[in-house]
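See below for the structure under consideration.
Removed from the display is one protein chain of the complex; every other protein chain stays in position.
Then we have chain A:
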């Protein structure tokens, strides 16, 4: 089924468009049941079938064509019965583009104190009434089938990467492989929904490689690198991503789960990853923070009270774009400051800006890959973010040096 540029499976086509000759960065087109998306991509997280106050129409206008929903949350509210009755999550939220769902497992482990994992599945107490519940691979598939997501994730045994317990880490990795088999067997709609595997193995690169081989043997249409939740050191994170991408086939999408800081995205793209998601850009918006190419700005600070410039000069989002342009709102920092933490509108505006920033960063990276100037793009990105080269983070310098970009030398 694979030509040398295109891979096709029943519910997905992956077309490699360009490859950076220096780094491992790739530009591609991923065609899913609800349309094509350009990779690399950042996927905003609409946890409960809504992106924090934005209408689906506003989200669409940012250029977003693939967003996340969380299975755990949708399983609780509105619940599987309602999802079935309504006809899935696309219909529920009026979103005619693509949706990716997680398995629900990670949310339980991270949100619920009392979750514990057995071979059968994840045991936890219902947040409704405290009654014991069990999420199995089969149940996760059934929920995600009801949601109807374009990309479903396998249930995996997630352990924080920093766990010192090697034996437990191996158990989790091997169990994740066994659970993938159960997920594949339980998946009811392989022709209309894609199931991605998740590579586990903590920070142990050999275990990661072993997991890669096991997962690849199951031939899912896409591959995720999991378990990197931010607790680990950044250079460990980069080593894991690099070790995995080295083994992964060229013609399948590679998704690094749960990362969203702009630096992490740019470095991960250089390391050969294609897809990312994170709640941070939208969560931080609710705290009054704007993501800009010069770093994060907290609009609640008094210095912005009478700042009548846009949130970010040069930004093309509906808040910031020059007022003479179509669809421009003419939002000033002063107005966001005025309403931050006081009116929901300020959070909505920053969410709009931040989502735009993240999507646009990936658009720019993609364009740079296609135009064969990705290393210059990466250097420009770090140049904007830091006052001088001495302040570049070591982990980024090292990781990029590993794929042929020297940030320090010109």
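Heads up, the rule we're going with is that a residue touches a chain if its C-beta (ideal position, glycine included) is under 8 Å from a C-beta of that chain, and two chains touch if they have at least 3 such contacts; residues count from 1.
Here is the rule we go by: contacts and distances are computed from a predicted model.
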{"item": "Options \"Queuine tRNA-ribosyltransferase accessory subunit 2\", \"Protein DOM34 homolog\", \"Elongation factor 1 alpha-like protein\" or \"Rab proteins geranylgeranyltransferase component A\": UniProt name of the undisplayed chain", "value": "\"Queuine tRNA-ribosyltransferase accessory subunit 2\""}
{"item": "Listed residues A:42, A:106 or A:335, member touching the removed chain", "value": "A:335"}
{"item": "Touch with the omitted chain, as defined above, among A:184, A:216 or A:279", "value": "A:279"}
{"item": "Interface with the undisplayed chain - residues on chain A", "value": "47-58, 73, 77-78, 82, 85-86, 91-94, 110-113, 125-127, 130, 279, 283, 286-287, 302, 305-306, 308, 318, 323-324, 327-332, 334-335, 337-339, 341-349, 352"}
